[in-house]
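Working notes for the structure below.
Missing here: one protein chain of the complex. Every other protein chain is in place.
Right after this comes subunit A.
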Amino acid sequence: MPSRARALVVLPLASLAALALSSCGALVDAPSSSSSVAASDGASGGADASVAINATDTACEVAKTDLPGGVTTFSITNGGSQVTEVYVYDGDRIVTEKENIGPGTSYDLTVDLTEGKYEVACKPGMVGDGIRQAIAVTGGSTELTAAEQTAVDAYRAYVQQQADATVPLVQQLRDAIAAGDRAKAQSLYAPSRVGWESVEPVAESFGDLDPRMDIREADLEPGQQFTGWHRLEKALWQNEDLAAVVPVADQLLLDVKELAQRVPNAAITPNSIGNGAKELLDEVATGKITGEEEAFSHTDLVDFKGNVDGAQKAFEVLTPIVQTADPKLVTELTTQFAAVQAALAPYADATGPAASGGYVSYDTVTEEQRRELARVVDALSEPLSQLGAAAAGQA
């Protein structure tokens, strides 16, 4: 399901890295004088590149305006007389920012940028639109190590495979709805979503597709049309006239085809793969465990399984990268993924009604059972939240 917060945060984001942290032992986020050595804090690693920004009262000088994709640290120095702030914009969207940079002080601002055009804005006096400098981020592949490229390629292939496999399933769902065969359409509903659920963070990165395809009725804004899977779900389980939603099914089919076509151009980095895995478990924690995702069909456990499988795939392709720097994280995640899969297994139900998609209906799962599921999900999610940083070389 689309979340408003995520729509604002398509890119994995970075925050500031405090300056001179390791060199002088200052442990709080305090500006350092520019006369002191502005060493990077050492937390960064891997392909992290540093780009100087000289922010003065009249200029916003970015040392390098053509950047490779991946993690970049902007080393900002306020060479002016006013307190300033520096933003990185993607169109109107703030990718990252640092406020309150005093005259003569410096800050490091670390961000993971995917391919695209951005603007750096310096705002002396912290007012107005600021002095803008366009920057372009290209590819990213050229800067990846061989192991990182292997991971990105493997994950892209997985996403492509999942997206491709979804097309015929949605075609069948659409055909059953068009034929007015409710029972058959119900049995095809949950399976048609598995591919989507396993690669949802990539699909969401396209921005426009997710709200059309996966919005829940409760999340509609005034005037927003209710479309996508959950519109079909409601029609199928609430005994609505199916002929009325054939156009919705037609559009969904077009959308899944578009998704499959756009995967080759999706911005994928080791960091985004790792963060995507965390986001999939966030989906489980906030949507599936609560039973909110599939309010009519109660096929939440099918989505749950798709989310976990997608996250596990992300972890697997990143494992060679993370293994060296943080072997304990790999061991822990291996253990906790197995625990979640084991906790989910007893709910598999191949003999149940076809409409259940291979798992028991979630309205039969008791509060106590949901709590047990929540616990294993929490146990996985906490270490999984470290994977994105580890994959970006910040192990």
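Quick notes on this one:
The working rule: contacts are C-beta pairs under 8 Å (C-beta built on N, C-alpha and C of every residue); 3 or more make two chains touch, one makes a residue touch a chain; residues count from 1.
To be clear about the criterion, contacts and distances are computed from a predicted model.
Taken from the listed names "ABC transporter ATP-binding protein", "Acyl carrier protein", "cytochrome-c oxidase" or "Deferrochelatase", the protein name that UniProt assigns to the chain not shown is "Deferrochelatase". Listed for subunit A, the residues touching the missing chain in the whole complex are 5-6, 8-9, 12-18, 21, 24-31, 41, 43-44, 71, 93-102, 109-110, 112, 271, 326, 328-329, 331-332, 335-336, 375, 378-386, 388-390, 392, 394.
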